[in-house]
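Only one protein chain is missing from this complex, and each of the others stays in its spot.
Chain lettering (A and B) follows the sequence in which the chains are written, and residue indices restart at 1 in each chain.
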Amino acid sequence: MSTSTATPQTAHGQPEAPPAAHAAAGLPHPDPGDWEPGRRVIAPSFAPLPGHQWQEEPLMSHDGMHVAAVVRQEDDSFTMRVDDEVWDAGFDKVWSPRFLPDGRLVAIVQQDGEWTVAVDGETWPDTYGFIWSLLHGPAGKVIAAVQQDMRYGMIVDGEPWETLYENANNFALSPDGRRTAAVVQTVPLGQADIETFTRGVYSVAVDGEAWGRNFMNVWTPVFDNRNDRVAAQVRLSHSEYTVAVNGAPWPATFPCVWEPCFDPATGAVAAPVRKDGRWGMALDGTLLWEARFFQCWTPAWSPDGRHLWAIVAPRYGSFTVARDASPWPFAAPVVTDLVLSPDGARAAALASHDNAAWQVVVDGVVWPGRWDMAWRPVFSPCGRHVAVRVKDRGRETVLLDGRPWREAFTTAWDPVFGPATANGAGMAVLLRGIRDGACERWVATPDDFRA
Amino acid sequence: MSATEFSGIAERRIEDANLVRGVSALTRERIERVVKAVTKGEAGARLAVYHETCMRCGMCADACHYCISHDGDPTYSPVGKMEQTMWKLLRTGGKVDPDDIYGMAQIAYTECNLCRRCVHYCPVGIDTGYVMGLVRRICHRLGVVPLYIQDTAHSHSGTMNQMWVKDDEWLDSLVWQEDEARGEIPALRIPFDKEGADFLYSVIAPEPKFRTQLIYQAAVIFDQAGVDWTMPSAPGWDNSDMCMFTGDYEMMGRLKRCHFEMAQKLKVRRIVMGECGHAFRSVYDVGNRWLGWKNHPVPIVHSVEFFWELLTEGKIKLAKKFDEPVTIHDPCNIIRGRGLMDKLREVTHALCSNVVEMSPTREHNLCCCAGGGVINCGPPFKGVRLAGNKAKADQLAATGVHTVVAPCHNCHGGLEDIIHHYKLGMHTKFLGDLIYDCMEKPGAA
Partner (left out) sequence: MQQLYNFAVGPLTWVAWAVFLGGAAWRLGSMWALARKKDMNAVAYMDVRFAARSMARWATPFATLGWRANPAVTVATFAFHISLGLLLLFAPGHAVLWDYAFGVNVWSLPEGVADVLTVLVILLCGFFAWRRLQLPTVRFVTRPMDWLVLALVAVPCVTAFLAKQQIGDNLLLSTLHVLSGEAMLMALPFTRLSHAIFSPFTRAYMGSEFGGVRHCPDW
């Protein structure tokens, strides 16, 4: 991922699903299995093991049953610690670890200047000039960006693309997690070679195969929900931007565009576009939302294609969320993390004032309370409930439908809704975190949250 | 009128491949169309009022280092440069020849640093930097941009950084500097992508490309100060922005969105920027506005302010002071752009036992002549900077010291060139250089 507008990633470079896909079409929620309400201590103390001088930030598995961290061993090699075990192999560098939804632990590792990926301690057979930008999706494949012999592309479960390129960035994954795409530079570019650049050196490679056409710039390729077509922002000349779908640009150009997204129902493509100094939304190249906003970005469709959402600024310095071009009455200096409910009829977002005093807004209504930090909201599978991890005076907790959990962690992870939420009865939320050094998982019920 | 006696830019045209190429593709009709699109379509009351209220009093001539260095040549005065460019375009409704655009581009890109020193001289408050920026905007839309800075803008668009640094090269630089620094501080770590850290540290691409020791130094300083920091592994790490200076505001917006969104994604409390001035201007003052953010979605702290904080809070302790006399150069973009003149002095005095002030100083200090993208226009225009800042050379020489503290990359480049050209026998230092040299390092091997 290489531009501002690419699919958002988590702190560890992990892609987050687009807003609508989180609970609906995209990543399935893991089933943590154990939904017995109450607290369970996974590790009373996650203090470094004997001989480990060095232990980095811990991370917890999706089911909250395991905790891991990068550690440096007595022989100065780095490896992963999972609970009280360490991987057999040690490396010069271990980086970007994350648990996959199926419980596997993946990390990028380097030994003697060569890079590869280790899955549960087992490295891919080959090593590469560089590996970065780990991705994963529902199919369980482990995907990354790769550089080999100064040629660039993507690698899937240890298999690099057949064709590698001069450069590659803006890495993307199809919703099913099987197909890959990236912006690639297909032509070498000399120093200060303005003319070649202007003619176009960038394209999109899908599973390694480049579109038949180059552009001056390409950003944020994105797949449709059939894992088939790819749309991206393209720049045709210094002042002409548009969207290309499978390499074919819209006939209309705009002074600027942002990230496109496919209508899951019809396959049409929407993207924010700039016109006369304001932002609106175009559908397949035609203006859909009048260009009247000071900003309009992060578009997201409901899975049925009935609603199109985006973060917008109706006035200068004043942001909110718009559904089908109608802004919420709420406004704040900054609005981020737009997330749709599984059916796409509802939405939640975060608002902040100077990156502090964070508020959670659901369907245009602000929850009580302001927080030092807030994380991306999570909808329940039924779409009726929203949980948000928040930080307040150095402690982290979780809000459920606006009500804070009675307890707090030192460090928390995102909440996970249990399966039995369809009828509200037996609803439970898995809360994971570290408190006073102990790694804990709590299965909380609505009663555990303050009224 | 008397303009003929000073032919100005026509006398001093400099060959630049992309200016030649761009101008050769122009027609009068296209120029007129683009001038109208920018002056009527994009700009509004601010430009119109500036054009109308500028009394042509000439008071700003004394403000500009180009004008001072050229013995008061009026074609280098701020109003003289506006007269030859934007005022002429407005007066003629954009009906000018392609050749005129060449001269206007050369003035706007290489004879004005957008340093805003003239603000202190203008009674009615004309912002020459804004006006010259709009001239650049017109030139950008006409495709008439000096070669080197245009290439840099292309790098920004292709890689989201200033120096064509590929994703893996960035990471490689960090890993390399981390390894190097562990030779000195065994437990040192450059934390990539640490979610929820107190601050994200962002730099300009010349650091991983040419000046990796600055990353090393920053890592040692932060590590030994015990602060909670992170650097991003993905694009968004580079805070620089030559697109702001070419007039490519759409790319500027894209770059700043990328930078701020990286910080938002990592849930850091604030962004601390390395010792760079233009990047600070872009992130703090310009790019955020283009995106519609009135303030900053994540607070922006320049290194000068952050070092001040570390020293004031006692997080850094000094083992010694720098004994040689130093003088302080005030970078426009963090002094006139952020008012850090007092903190810069407090930090410098804490580090150096003998500080000799320049004259003029603080917010009235003269520009380095590299900023505003001028140094980025490359070798063809180096002479413009050297001749255009004799005033700075005189000012530096008058201090009688051999070390200039300048917390800005472009200032370093510009000052080093001037020092060399005028044989001043001086050298420049970043605050980071001095802190790294003077601080206690309890974690050292």
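To be clear about the criterion, a residue touches a chain if its C-beta (ideal position, glycine included) is under 8 Å from a C-beta of that chain, and two chains touch if they have at least 3 such contacts.
As the structure is a computational prediction, the values presented were derived from the model and not from experiment.
Considering B:D285, B:E309 or B:E346, the position touching the chain not shown turns out to be B:D285 (whole complex). Residue in contact with the omitted chain (choice from B:D62, B:E195, B:E416 or B:D437): B:D62. Across the entire complex, the residue among B:R13, B:R28 or B:H120 in touch with the chain not shown is B:H120.
If you put the hidden chain back, the residue from B:R13, B:R46 or B:K320 that touches it is B:R46. The missing chain lies against subunit A, touching residues 277, 294, 315-317. Touching residues on subunit B toward the chain that is not drawn are 1-3, 6, 42-46, 48-50, 52-53, 55-63, 67, 72-75, 77, 79-80, 83, 87, 91, 119-127, 285, 289-290, 294, 335-339, 341, 363-364.
The rule is simple: only the chains that are shown with their structure count from here on.
The geometric centre of subunit A is 33 Å away from that of subunit B, both derived from CA atoms.
Listing the residues of subunit A that touch subunit B in their complex gives 1-5, 8-13, 53-54, 56-57, 93, 95-96, 110, 129-130, 132-133, 145, 147, 152, 167, 169, 185, 191-195, 197, 201-202, 216-217, 219, 235, 238-239, 241, 255-256, 274, 276-277, 294-295, 297, 313, 316-319, 333-334, 336, 352, 354-356, 373, 375, 391, 411.
Remark: subunit B residues 17-18, 21, 41-42, 140-141, 143, 147-148, 150-151, 154, 157-160, 166-168, 171-172, 175, 187, 189, 191-196, 233-236, 248, 250, 253-262, 264-267, 269-270, 291-299 touch subunit A in the complex.
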